[in-house]
Every structure is written in C-alpha cells, then in structure tokens.
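The complex appears here without one of its protein chains, the remainder shown in place.
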Amino acid sequence: MAVTPQAVSSEAWSRRRVEELAERCRRWGQWGADDQLGALNFIDPAAVARAAALVQDGRVISCALPLDGNGPQNGSYGRTNPIHHMVQDGGDILFGAQDHLPGLRYTDDTIAMPLQCATHWDAFSHIFYDGHMYNGYGLHEVSSSGARRCGVEQTSASLTGRGVLLDIARHRGVDSLAPGEAIDGAELADCAQRQGVAVGRGDILLVRTGFLGASRARGWGDYAGGDAPGLSLDSAEFVFEREVAAVATDTWGVEVRPNQTAELFQPLHLVLLVNAGVMLGEMFDLDRLADDCAQDGRYEFLLAAAPLPFTGAVGAPMNPIAVK
Amino acid sequence: MAVTPQAVSSEAWSRRRVEELAERCRRWGQWGADDQLGALNFIDPAAVARAAALVQDGRVISCALPLDGNGPQNGSYGRTNPIHHMVQDGGDILFGAQDHLPGLRYTDDTIAMPLQCATHWDAFSHIFYDGHMYNGYGLHEVSSSGARRCGVEQTSASLTGRGVLLDIARHRGVDSLAPGEAIDGAELADCAQRQGVAVGRGDILLVRTGFLGASRARGWGDYAGGDAPGLSLDSAEFVFEREVAAVATDTWGVEVRPNQTAELFQPLHLVLLVNAGVMLGEMFDLDRLADDCAQDGRYEFLLAAAPLPFTGAVGAPMNPIAVK
Amino acid sequence: MAVTPQAVSSEAWSRRRVEELAERCRRWGQWGADDQLGALNFIDPAAVARAAALVQDGRVISCALPLDGNGPQNGSYGRTNPIHHMVQDGGDILFGAQDHLPGLRYTDDTIAMPLQCATHWDAFSHIFYDGHMYNGYGLHEVSSSGARRCGVEQTSASLTGRGVLLDIARHRGVDSLAPGEAIDGAELADCAQRQGVAVGRGDILLVRTGFLGASRARGWGDYAGGDAPGLSLDSAEFVFEREVAAVATDTWGVEVRPNQTAELFQPLHLVLLVNAGVMLGEMFDLDRLADDCAQDGRYEFLLAAAPLPFTGAVGAPMNPIAVK
Partner (left out) sequence: MAVTPQAVSSEAWSRRRVEELAERCRRWGQWGADDQLGALNFIDPAAVARAAALVQDGRVISCALPLDGNGPQNGSYGRTNPIHHMVQDGGDILFGAQDHLPGLRYTDDTIAMPLQCATHWDAFSHIFYDGHMYNGYGLHEVSSSGARRCGVEQTSASLTGRGVLLDIARHRGVDSLAPGEAIDGAELADCAQRQGVAVGRGDILLVRTGFLGASRARGWGDYAGGDAPGLSLDSAEFVFEREVAAVATDTWGVEVRPNQTAELFQPLHLVLLVNAGVMLGEMFDLDRLADDCAQDGRYEFLLAAAPLPFTGAVGAPMNPIAVK
C-alpha cells in the first residue's frame, strides 16, 4: 500500500508560534533546579529492565558511522572528519624503533575530531535560546573550559533503554525522503501503528529517513549542514506527550531543513532540546537496523547508546548498539 | 574470612616457556585465514540473548573513566590526557558571534587524544610478536594510514554480551592490590567460586584489582605505564580453556608489572592478544560495579562495551555499560 | 615589449632522461657523507654579509601566507588548513574563569596543522627516490618519530642570505601563468637579464608565476595539489650550474604540473631536492615583493627565511622576510 508522501514543508510558523509551542513543552524545574538529565529521567530502572526483556535472538546491530576520513563532514560549521595519526606502526617496528623492548612490539595511535562530526548525541549545553539552555542555565556555564552544566558526561550512565525505530522511508515506500520533506506527529503515529509498535515513556525514538544511506551513496555532498528531510515542528507534541526520553535520526540535524520559519534557526532544537529536555541524536546509521526490523517485524529492542563521557563536552560520539 | 594475599610475582618464566604457553593457546586459523574477531567469535547471538536475560532490576552502571585533563596519563609512551577545545561557547554567543543566525545559539567542541589514553580496548593490531599480530597478519598491515587488518572497527558490533566481574581486591580483603602482585588462574577460580559465578564461553571477564581507585585517590602518579598489579601468565590457561571472549581490568595493561620475565615485554599480551585472540580492555573503572555486585551478590550482567568504530585504529575508547 | 609565452610543456621526458639529468646534478658526498645541508652550504658568512649590504631603504616585506582557515588547502594529500583553538579568551575572562588571579587576565591558544599547508620549505627528508633521500640516506631514517637525518631543524640557522626574485609573470606580461605552463632555464636567464640581476652561488631564488594571487582571487580551487604553472626540468641546470642554494615559487609544488612525464611523479623534485640538494620553498606569496621590485627596479634583497625548527620534521612553515 502506497503512502502519500508529505509535501515539502510549507506551513507558516512564526517565531511567536514556535515560542508558544516551546513554552507548552517546557520542563524546566520538573526534576529540580539542579537537574541535568531532562527527559532521560523517564528512563528508570524498570524501563531498562523491560527493554532488556525485549531481547529474543541476541542479534547485535551497531548504528554508528565509521569514524574516519571518508565521513560526511565538509567543513560546514568548521567541522572536519576525524584525523587519525599513528604514533607507532609496523614500519617503525621493522626499522627497529622498539628494539630496546624484549620481544613484544606495539602500535599506537591518536585521534583529533569535532565531537559532533559523526554519530553523536547533542548535550543540553549544545543549544541556547535567549541566553539559556535546558533548565535555565546561563551562557556563563559554557566557557573555553567546557560546560559546567549539562556536559555530556552527565548522561554517561543513561541513554540505555528501549529503542523504537520508526522507518518513515519504508512507510512512504521510498529509498529516502528528500531534503525539505517534513515528518509530523501524525505520520509518526501512523507509522508506529502500521509497524505494530507503541511509543511511550522513556523510549529512545529512532526515526529513519533513508537520507544517510542515500547521501553516502552519492558521496555525501552537503549531507552535513545542508538541506535535509526531518522532523517538523508538528512532531514535537508527539514526542512531548508520550514522554519520549531522546530522539535520534539518520540526518545531521534531526529536524527538517530548510527551517520551517525564517525567523528561527533550528526551531525544533529550541522546542525539544532546550525546553522539553529531550536529547537529540544525529547521524545514526539506521539502515542495517531497519532491514532487520523489516525482516522480523519487530521495531523495538534494547538500545545501549551511552555517550563517551567527555567532561564538559557539549556533544559526544558513541556506538549505539541495538540488541534484538 | 581473610584470604592469603599472593606473593609478589617471582616465579621464573623464560622466553621459551612463554612461547610454549603461547603456542598452546594459539587460535590462528581457527575461524579461517581471514578472521579478524578471534575469541569474539564465541559471543554468538544465543550468548547475547542469555546475557540480556540476566537483567533483573535495570540498573545501569558505567565503567568508563571521565575523558578529560585529569586523567591518568603522564606522558608515558607519549600518551597525554584528552585535550578538549571549544569552537563556540557562551562567551562567543554573548559577544555576538552568531548574531547572523535568527534566534538559536549553539556551542561546539573538538577533542584530540591518544585512543588508548583512558578506558579502551586493545585491538589485535595493537601488538606484534616476531612480525605477526593475531592470525598471522604481518607488519605491513599497520602503516601510517592505520591497520588494514584487525582495526578496532572490525569489532564495532561485538563486545556486547555476558559480563562477569571477579573482584580480586574484595576477595583478598584489601582496598587495592599492590604493584607487582599477580593474579593466577587458581585465584580467579577461587574468587569465582566464592562469588558464586561461573566463567565460561563467550564471557567478557572483568577483573578488579582496586588499583585504579587507589591510584586516582593518590593523584595517579605512574598508574599509566608504571608497575601495577595484574594477571599473571598463570592465568592464561584459565582464560583460554574457558573460551573467554575478552578480558578487562582496572589497570593500564591487564597484566602484572614488572613483567614476569626480563626476556619479554608484556608476555601475557603475547599469549592472550596475539595468540589466543582475546581482546584486552584496560583502565576500566570497576569500583561502582563492584560495590553494586557486592551488595546484591550477583557478579554477572549484560555488558555493552562496543568500541567507537575508528577505522584502522589499533585501539579505541568506549563507555562500557553494565546492566543488571 | 611582449614576450612570447612558453607553450604548455609537451616535450617528451622519459624516466631514463630524467635519471640522467639527476645523475649530472647529484651532489651526494660533496660535503661529506654526513652532510645534511646540501646546497645551503653555498650560503657562507661572506654571502650573508653581501646580502645584508643590499639593504638600502629598510623596507620589510613578508612573503608568508596568513595561517588560517581561509588558506589554500582542500584535503588534497590529506592536508587541511590550520585549525586554531582558543584555550582562554575574552568570554572566559568576562565569565570569571581567571578571577583567582589578581588583576591581570590572559588569553591563550593552540594550533594544529600539516607542516606544509602554507608557505614552507621542503626538507630533504620529504622526498625519496629508489629508497634514498638527499645524500643517500635510507627509508629507515624517517619513521613515526620523524626524520633522524635531514629533518628541517638542521637548517634552522640557514636559509638567510641573498634573495633574487625572477618575476616571470611580469616578464611575460600576464597576471598569472596558466596551469601546465613551464618555465625553463633560458627563460629564467632572459628574465634575470631583463631585470638587471644576476643569479649566482648561494642565492635563494624566488620565481613568481602569479598563480598564487590569481588562485586566491578565485577562491583557491585546486591550487593546492592540482595542475599549476612552474619550473620545467629544463630549468634544473640553470639552478645547478649557478650553485643556487634554494628555490621557491608561489605555487604549491615548484615544478610545472601536470608532470612533464607520465613515468615520474614530480620529476624536478627528484633532480633538485634529492640529487642536487637544493631545498624547495612552496606557496611563497610573492605579489607584494614583486610590486616593490617593479617599482624600484631592484630584484635582489636580504632574505631571512629560516624555518621553524621542528625536530625531525620533513618540512616547516616560516615567515620569509625580504629586506630591501
């Protein structure tokens, strides 16, 4: 059954309407003035235990992009792909650099990278509006020394729980949504129903547009930083009302681009990340997972996606592991 | 009940004896000439499913060190702690650096770090003996462009399975083993029995010496690269015979230091990593996990410890998550 | 008077002919088996003193490209533009990060860059042919720890002497030579004669094609790593016979590209750098200097162009200062 594709987003959102939406979804103070976890508070041990109980066959699927020089970055926003250097390698061993060591020989290496250059979580300290991040913390909390509030390390023992994949590309019967195509809450609900899965409290919601795979096949182009399909502002209440813990997509910025209003840059970040305290995951490679879900018809799984605990970082890479 | 501490390792191991041990534990070719996973092959889906079934309460415990400038590195082997730089921060926002963007403001950051500077897995490509790494691959496989064989990215959908903690420090009734104190297979077996847990095929074995916590409390000193407690060569057959998939400790190099023989640098790496194909995890922070296990008496759990998939890297950081 | 432009290089150079040329220009052993300076030995104190005596008016002209993110690099050969990070900045001061210090406040910063990403010298250790660099040193001299022979630090008190500019673009009456246009020894001699300047022993020869300025105006494109105008193999004997100490151009690779023969990559590097021991300077910004020389008719000057002494580096940036 074919699904009518959404029109390219055209609805008029004013700054004022976005601010009203953000206000409705605001959770500042809900877990105290010192809270740094936001909707991750919804992932309680019981939710984790239920997520683990979803595991049936024991298949392990990684949703991480490889971290190397062939990644999607193109210099947009100053971001490069990871730069990997060897400190000791096979040639050094051959040339005798370690001949002072008896017997064993080793190699060693280093990495330099923007923390958000590949599959990653945005920390709450990544986005500000009117001088405030999630829970009202101010600009002075993020200096050259990093974030003193809502650094990504705060979430290092979280982001593990029930994952739900909504495969919008399959739902629409396309390989990939096109840049500018928006996904609203009604479509998320339709897709979930059709897939036979419910989205609820504490879930980590993965939304697949197909755009990562399609862009990779084309050589990335402006995948990172350019126009993209994605969630529309009309999806915010779906996420908010269901008390979803975190949302991730296979695009660079979760939300549809161009932005739905010229009056606000990345308005959905304002609603979800800054106000609702919902962490956003970007550049998740969902293709293998989607194939697996299509095959067994099960779109829920245990997801282990805790970030690397870089102290004071405003985002961090991880290797999101789905276990089915 | 007090347990007699092991004497500081003093037994004479010759290079020849170590080589014989390595030969007995050699698995080259066991999974084909092209294998890059070694003992990780023991973690099959059934094993993962059994591991997930261990989850009862849903508690999530991270075994990762924070990644920041206060880490254990001191320049030994050229390794530094992670260097974190902000690309955009609160001051930039205040000074108007993003005033060309409507409404939203962002922060951004980068990292530079040795891949093995904190909690990490050694990939098989990290260690060579007589010109060969695991499965016989040669020196030419690791060049300035990284490892073409056994790069850590090969394991990106593995290292998730049943974790077993053997808390040797508690077993001995000490806060921390001292540098030079060795743990042999008999002690691992005793500890497992006393803890009421079995170690078997496909397990990821975590061995706690207490040395990480004790060193951190003292300001690290030469924790990274210096003398340390750890597994002795006499533990190798315990690991090999039980078909353990991977072994990690709370020390910088898994094995006891000083080395048990002056004729070989890091001889246990030679036996386990190079020959038996057993990946080694280092600088796991096991204190919280150990406290939890002591409290509920359960030393087995689901462990999600897949590394970040740096292509061609000879080691990689991750955030090992235990779920109980 | 118009000068007939050179045709795009088309003459057939075989590998064998290039090797014969290289052999004729070989200076290995001329200054001993341990020499690491090559033709820089021609710059003796008397030559430096004569160079200083050229200074008349005291004008100081820098030939360095700015080192920043707007530089010519595009990822070719893995080279990026410099990446500059602030460690402390004005925002940190404002937010009180240094309030533990009485009174004074500071800023601080770091750089990460390929050593040859902008105006730089190639060290002799940068190029090998048949397993040897200048003076016959072997591959094992350059490992992950850098160059043990002919590292750029060997030249840290050299590369200061008489500079001579040959402005080929002005000589041809064009803004810029085009990619593929070659400059041979006869043209260098003609240009020198017309400019009224002699090229001789110990000189640092600067050759201007205009291509840097033209490329910058166009947004760089493939300036770094692409086709370019430059010196032809037919210029090698001009340089060799006159005992020139070093040669620099305003292109990324000194020599004309595409290479004059498909049988050898960068054949002039083989002749001059590897065999004749002539250091090559690349991406010198010669436009200001050329304007000044055209104005006063004096194409000789004191040039202070010692590289930053990065130990074991195979190239290094510097700020070449011409004093007239």
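Going in written order, the chains are labelled A, B and C, and every chain counts its residues from 1.
Following the convention adopted for this analysis, a residue touches a chain if its C-beta (ideal position, glycine included) is under 8 Å from a C-beta of that chain, and two chains touch if they have at least 3 such contacts.
Being a predicted model, the structure only gives us computed values, none of them experimental.
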| item | value |
| --- | --- |
| Full-complex contact with the absent chain, from A:Leu21, A:Val55, A:Val87 or A:Ala169 | A:Val87 |
| Interface with the unshown chain - residue positions in subunit B | 69, 78, 80, 83, 86-89, 91-92, 95-97, 112, 139-140, 143-145 |
| Contact set of subunit C toward the excluded chain (per top definition) | 15, 44-53, 55-62, 64-68, 70, 77-79, 82, 84-87, 89-91, 93-94, 101-116, 125-129, 131, 138-147, 153, 156-158, 160, 262-267, 269-270, 302, 304, 306-315, 317-319, 321, 323 |
| Positions on subunit A contacted by the hidden chain, ascending | 83, 85-87, 89-92, 94-95, 110, 112, 144 |
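In the analysis below, only the chains that are shown with their structure count from here on.
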| item | value |
| --- | --- |
| Centre distance in Å when subunit B and subunit C are each reduced to the mean of their C-alpha atoms | 47 |
| Centroid spacing, where centroids are CA-atom means, of subunit A and subunit C in whole angstrom | 46 |
| CA centroid of subunit A to CA centroid of subunit B, Å | 27 |
| Sites on subunit B at which at least two other chains make contact | 85-87, 89-91, 94, 110, 112, 144 |
